[in-house]
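For this depiction, one protein chain was excluded, whereas all remaining protein chains were kept in their positions.
The block that comes next holds subunit A.
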């Protein structure tokens, strides 16, 4: 009796995978339902280690799923719901065609509905798992919440998205979890820190927003995603509110979203939501802040890292109450939702013209307003007691984690570049100067601009006393000269010269040695090494290109400035003011100086 013959593809890699067509057959579903099921259950194709083996020797590329995943899908009760729905649709169609209104009404009442709660728990067994996947969820929900009612999307879903997203924003405000913001051409990015996990949201700009025109977008697929995401976001919201001792769902004034009311005016509702952002969830914010304390452990990494962590923590703590005590008034051309959210998330107060939108808390005439956010070239009537600044100031302040000087952001001013806070530079990457300033601040260094200023001051003081010094200087020179002459005459031990090692020669030796080392790279690493070096070279080239471009630009700008004006520039560009009162003082001083 010989051993049984082993057939090919009956063990190992080939048995682990199943193609999509096979999966459809096994689950007895059509492609549409299968797709929906995959989306809801979070099942995705897998890339096999060896595609040829996994496809049982077939050469064309196929979508492969794990056999175990498909088996797992087959136990899903949702499949029965799909079948129920299919039957429901069939009955409905018959009734509609017969014109049997009675039956239609009865069927509509008993329409099968799905609950996705169990899926949330199943896909994200722990809360942190869910937070990890929150980026896509929030971005898509925000996108849906901005959709107009005339899209192919069910209206109640849009309302639900609106509600859930606003609730999330409220959580961010209440928990002071906003960390980074960035206005991009695509939309506004917000980075929120929840349980130490960064969650990045992208909210699209709304001016001229036409989502329905895109013919290459299948809203049905996205709606499947949103179906799941809404239940996920609801549970996450619940848990988040629970974690800061708030009740969920919150009772927001002005929000009575009727999910079934499809004909309600969408823009009005949206305004109500924005208005709701301006109200505080927590009636009494616990004022007693705990002193930030990091226990000190003698670590091997050294003091530097500890210091850095401390600085970071302090900066975040400072950022949470960045706009504390500041009162903002928002002009109507400014996108209110984002600005109000940003202000409130950093503990500021905001209001707008009550005649235009609901939810305003104080009027433009309020004398205690410190800043007015404005986005037009000029205003007729200006209050002296407040700064008129452009909205970018708010966003830059949050990224810099401190209040920036307002001069650069005045009405009609040419705004300084808005840089991304999400970039992490690698060695040799180009860092724009604005970013360098930010990095220096984060490191706790003093600013180069300030130093310049000091130097200038010194120079000025020197100028004052220069006349006195001029007399003394030539004398000193004479004495030194005479000394040198004397020294030459007598035999003396001269000060020895430091012999510089032949750096160039050494460098070349090193270089040659490195070249030889490069030659000795193992064969299997050689390709990788080459590609890595190639990438590095291209990165360096890119950095160099950008640097040159910047230099060229600056030179051009300087020439332009010289030709246009010879006036003095504002010297203290980056001086930091902790409070607005001091800024005004310095400003006054400067004005006096200029005069």
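As a working rule, a contact is a pair of C-beta atoms (placed from the backbone, for glycine too) under 8 Å apart; a residue touches a chain by one contact, two chains touch by 3 or more; residues count from 1.
To be clear about the criterion, contacts and distances are computed from a predicted model.
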item: Options "Aldehyde dehydrogenase 1 family, member A2", "Ribosome biogenesis protein BOP1 homolog", "DNA-directed RNA polymerase subunit" or "Eukaryotic translation initiation factor 3 subunit E": UniProt name of the undisplayed chain; value: "Ribosome biogenesis protein BOP1 homolog"
item: Residue touching the undisplayed chain, where the options are A:317, A:375 or A:442; value: A:375
item: Residue among A:31, A:356 or A:533 touching the omitted chain; value: A:533
item: Among A:11, A:96 or A:206, the residue in touch with the chain that has been omitted; value: A:206
item: Contacting the left-out chain in the complete assembly, out of A:46, A:318 or A:402; value: A:46
item: Where the unshown chain meets subunit A, residue by residue; value: 35, 38-39, 41-47, 63-64, 66, 68-69, 72, 75, 105-106, 109, 111, 113, 115, 117, 120-130, 132-133, 135-136, 139-140, 143, 156, 160, 182-187, 189, 195, 200, 202, 204-211, 214, 216-218, 221-222, 225, 230-231, 234-235, 237-239, 242, 248-249, 259-260, 333-335, 375-376, 390-392, 415, 417-420, 422-423, 430, 432-435, 509, 512-514, 516-522, 525, 528-529, 532-533, 536, 546-547, 549-550, 553
